[in-house]
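For reference, the structure I am asking about is given below.
Only one protein chain is missing from this complex, and each of the others stays in its spot.
Labels run A, B and C following the written order; every chain starts at residue 1.
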Amino acid sequence: MSTTKPTQKSYLYFPGCSLRATGKAYEESMLELFQRLEVPLEELDDWNCCGATSYMAIDEDSAFMLSARNLSLAHQAGGGRDLLAPCAACYLVLRKTQDYAQKYPSIGREVADSLKTAHLPAMNSVKVRHPLEMLYNDVGVEKLRGKVARHWHGGHIACYYGCQTVRPYSEVDKAYNPTRMDELLRAVGIPTVDYSLKTKCCGGSLTGTIHDVGIRLNYVLLKEAVRKGAQAIVTICPLCQFNLDTYQSEISKQTKEHFDIPVFYLTQLLGWAVGGDVDKLGLQRGVSGRKAIKDWMMSHEGVESYV
Amino acid sequence: MPELVQISSPVEEGPFEPRIVAFFCNWCTYLAADLAGTSRLKYAPNIRVIRVMCSGRVDPQFILDALAKGADGVLIGGCHPGDCHYQEGNYKAYRRVVVLKRMLHDWGIEEDRFRLEWISAAEGDKVRTVVNDMVEKVRALGPLKLGVPQEEFAEEMA
Amino acid sequence: MSDKPKVAFYWCASCGGCEEAVVDLAEKILDVVGLIDIVLWPVAMDFKRKDIEAMADGSITASFINGAIRTTEQAEMAHLLRRKSQFVLAFGACAQLGGIPGLANFWNREEIFQTVYQETPTTNNPANTRPEQVSHDNGHTLTLPGFYNTVFTLAEVIDVDYYVPGCPPTPKMPADTVTTLLSGKLPPKGTVLAPDQALCEECPRKDSKPDKLLLKEYKRPHQVLIEEDKCLLAQGIICLGPATRAGCEARCIGGNMACTGCFGPTSRVLDYGAKAMSAIASIADSNDEREIEKILAKIPDPMGTFYRYSLPASLIPRKKTEVKANA
Partner (left out) sequence: MSNSNGTVRIGVYICHCGSNIGAVVNCPAVAEYAAGLPHVAVSRDYKYMCSDPGQELIIQDIREHKLDRVVVASCSPLLHEHTFREALAHAGLNSFFLQMVNIREHDSWVHSDHAAATAKAQDLVRAAVRRVVLHKPLERRQVDIDASVLVVGGGIAGIHAALTLANAGKKVYLVEREPSIGGHMAKFDKTFPTMDCAACILTPKMTQVRSHKNITLWTLSEVSQVSGYVGNYEVKVKRWPRYILEDACIGCQECIEACVFKQGKTEDEFNEKLSKRKPIYIPFPQAVPQMVLIDPDNCIQFKSGRCKKTCVEACGERKAIRFDQQEAIETIKVGAIILATGFKTFDAKRIPDYGYGVYPNVYTSLEVERLVNASGPTAGEIVLRDGSTPKAVGIIHCVGSRDERTNRHCSRVCCMYSLKLAHLIKEHTGAEVFNFYIDMRTPGKGFEEFYQQLLNEGVHMVRGRVAEVADWALDPSEEGKLVLRVEDTLAGFARRIPVDMVVLSVGLEPQEDADEVRRLFNISCSPGGFFLERHPKLAPVSTFTDGIFLAGCCQGPKDIPDTVAQAGAAAAEALALIDAGHVEMEPNTAHVIEEECSGCKTCLPMCPYSAITFKEEEHHAWINEVLCKGCGTCVAACPSGSIVQNLFEDEEIYEEIKGVLNYA
């Protein structure tokens, strides 16, 4: 148990582009949460684009190089610290780069050479982590339970895991039926519903390219969440959060069904539960379910009702 | 006086074609090679298989002899650890190979020229990949040419 | 000169130990001399090359040549003696197998000169002077033997009739050899004049060897207090007796030293080092790949251990020149 450890293990933090833009709330809430949990975090110095999705699709080699540079920097940063990548896309690309470099000698050689020419050390020693898995394994359910500072008055939550954190690498959670978010939330007294679409597609960047398809996919996710009795959705990926949150009004117009539910980041809910400063959880950035967020989390009673 | 290596195989004409001598055990790797055949898997024609009952039969002298007589590489195929038809023959083979590899290194013979692979009767495809991979690596290394002392002798003694 | 059979002794690349074997005949040498005339023996008698050249071809009954072939001069003498002799005997491990000098085949001429004439700490040779086969100094011409890139066994240079193994051969062997030659009852050409069985046959410790001997650890002599009458392999010491031809009366074993293989292989073995290694490595006591590697890593310098006397006679007589890095 991490709690029995004399000194809390510290981590390197790789923000990536999203957590500085659309996913700002993710970063804010995570930093607040980790501060409450006394988890030391240091931002990776001089980090660059992770090389994710589109890049990987257009020019795989460069994507690997970009990703490799980050890993190498993390290695250089020393302390044998793990690299924490909250954005699902960053996490996957970093993880994939390590994996492919090992599986396919050709890629491994290219990556190694490019690092050499850049006078950078090898990368494979660094362990890439995702906050969900890190919270579950290193912090642990029990510690979180012990840290609870607020009562949840809000509604049931549908935990939506998306695709990139659980497939193809199932280190963050089980590939098809992940449950760790549910376990963590229930531990801090936030009820979750059994949500069978938890790993189905959120449309990813389709909402931007083939809009109708993207919208349709999000509609299915929202409809089923509501049907299962959820009054909010929680995510661990900036893109999932963005898709599910931003298009609710548009979907409502198209389908004549009314959707207006909050779409949280896991770190927002946990941060709130352990008594995090509500102004530092990025709650104000949510587009949908504003009223629910206010009632549940920002209203006087909600905030002040300490355990 | 040792005989001189003379090469006249048709495979030799044109660009360098590696010549790999392989010792396959009767029960696993030879069967795997047969399976590769019945599955019509295509692989490099540079390999010449000599059948032995067990990889444990392979005397290190065979390997040196093959290299000395003009092979550019030698491949031994045996059953996976625990699978030997004779219970332990493949381990005996492994014990010799471990030391032989150090010796070949001292002789200045590149490690890619000598390989021991565990290939079960079910792994026809592994025969293909291993042979192709080895042939390519040896091709990259070029001919082994161990005839040196004799040729040199011929010239120096003249 | 009498009409006693004529015998020549000559040394090539060797340490002189083989000469000792002859000298060790001690008073017996007189009996030998009683039977033969020695026409050449640089280490003990003052005959010159021209004396031999003056002799009729085939007029020498037997030439005992020890040492490996390292220089052109040695090769020339070998050819000369071959021409003049009925029998040529490769005398001792160096002539038969290349011997200790043969280990030089891990380097080529250039590397050797580099070390000897430049790199050794005691060398002071700013002008980078190297021995030259022909050099001129105010009108005078000096010639030196050529230095081969590779050490050869005698049989690689000339046709050899018989082999007398050993580093050195035991004192009784030259005497026995001479008697055999004179007896007229000649073994087939190419025979090694020693029993065609491995040393264990005549080893005094033979019976102390357990039936199923496997080793968890290979030890070096300085790591153990070696018991006087117990099989050395059984004590973990690498003893090459099982792979080495008998005939030495197990003298090293008698001195509580492991056999290092100077008598070379039996007639059935093509490559001494490979066979010896096979036997020694095969008794590593494990069926786990990692553990096997750990156990065998304890064998120091396999080449030096298994090819101490026989590299030039092995299937791969010298290091491969110019090595490519692995792709």
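We adopt the following convention: a contact is a pair of C-beta atoms (placed from the backbone, for glycine too) under 8 Å apart; a residue touches a chain by one contact, two chains touch by 3 or more.
Remember, predicted model here, so these are calculated numbers, not experimental data.
The missing chain, though absent from the view, touches A, B, C when the full complex is examined. Across C:186, C:213 or C:297, the single residue that touches the chain missing here is C:213. Shown as candidates are C:108, C:278 or C:305; the residue that touches the absent chain is C:278. Taking the complete complex into account, C:200 is the one of C:52, C:158, C:200 or C:238 that touches the chain left out. Chain A meets the missing chain through residues 175-177, 196-197, 220, 223-224, 227.
Across the interface with the omitted chain, chain B contributes residues 3, 5-12, 17, 19, 21, 26-28, 30-31, 33-34, 36-38, 40-43, 45, 48-54, 56-62, 65-66, 69-71, 82-83, 85-89, 92, 96, 120-124, 128. In the full complex, the hidden chain is touched by chain C at residues 196-201, 206, 209-214, 240-243, 246, 265-266, 268-270, 275-276, 278-279, 282-283.
The definition used in the following text is that only the chains that are shown with their structure count from here on.
Shown here, the protein chains touch in an arrangement that is not a line, ring, star or fully connected set.
With centres taken as mean CA coordinates, the chain nearest to the overall protein centre is B.
Centre to centre, using the average C-alpha position, chain A and chain B are separated by 52 Å. Centre-to-centre, using mean CA coordinates, chain A is 74 Å away from chain C. Separating the centre of chain B from that of chain C, both taken as means of CA atoms, is a distance of 31 Å. Within chain B, contacts with two or more other chains are made by no residue at all.
In chain A, no residue touches two or more other chains. Against chain B, the residues of chain C that register as touching in their complex are 72, 75, 105-106, 146, 148-150, 152, 155-157, 269-271, 273-275, 277-278, 281-282, 284, 286-287, 289, 292-293, 296, 299, 302-303, 306, 312, 314-321, 323-327.
Residues 1-2, 59-61, 63-65, 67-68, 81, 88, 91-92, 94-96, 98-100, 102-103, 106-112, 137, 140-142, 144-146, 148-149, 152-153, 156-157 of chain B are the ones touching chain C in the complex.
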